[in-house]
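Here the complex is missing a single protein chain, while all its other protein chains stay put.
And then chain A:
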């Protein structure tokens, strides 16, 4: 479905992604895990067209998109929930959510809007509120709702748990599962290895802009390197 092939990204003269290749299949949840500055967000931005790769291929259902503008992605079935929500802070919650369907026809958007409100009833009481005045958790719900309004087949989520309370992290996890159960593939990034790989079908470990490990969620959690470095576990002596 979504494929990144040998993607390289530079910020000025600094190379931040080195031949990154990844794949998200239909209906999968795929996690990108890695420490701060490893390039996780850049992978999502390159996939979404918000950061143009210096080389490599971004393909969605066989169509090469790396040279196309980001505005094309929502029409092709890809949308993103940006890091730290990035709502339009002085606009209402309803305006924020509806802007997620900018590329769609009004009738289709209205139908999706009803579906989104059923999926995320927590935002219903706040539809007329100014988005920037909501709590972090409420803002994350609105950001997810905005991302879903494009009716995506693959939803990218940049650090969806950042700054949320443990209870809200659980809520967002269950919302991600619900979205996935409705056939939407999810590619997300996260610094917490346990959280990332426990809920994903597959995962990638990114270090210094390079994919150093990949596998199923279970395999990633069981990998000695992940256990030692990212889960702080010592291997039992033989």
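As a convention for this text, contacts are C-beta pairs under 8 Å (C-beta built on N, C-alpha and C of every residue); 3 or more make two chains touch, one makes a residue touch a chain; residues count from 1.
Following the convention adopted for this analysis, contacts and distances are computed from a predicted model.
J.: Have a look at "Holin-like protein", "Electron transfer flavoprotein subunit alpha", "Oxygen tolerance" or "Branched-chain amino acid ABC transporter permease" and point out the UniProt protein name belonging to the hidden chain.
T.: UniProt protein name of the non-displayed chain: "Branched-chain amino acid ABC transporter permease".
J.: For the chain left out of this view, which of A:53, A:74, A:203 or A:217 touches it?
T.: Residue touching the chain left out of view: A:74.
J.: In the full complex, which of A:86, A:124 or A:182 touches the chain missing from this view?
T.: A:86
J.: By the contact definition given up top, give the residues of chain A that touch the hidden chain.
T.: 11-12, 48, 50, 69-75, 79-80, 82, 86-91, 95, 99-100, 102-103, 146, 149-150
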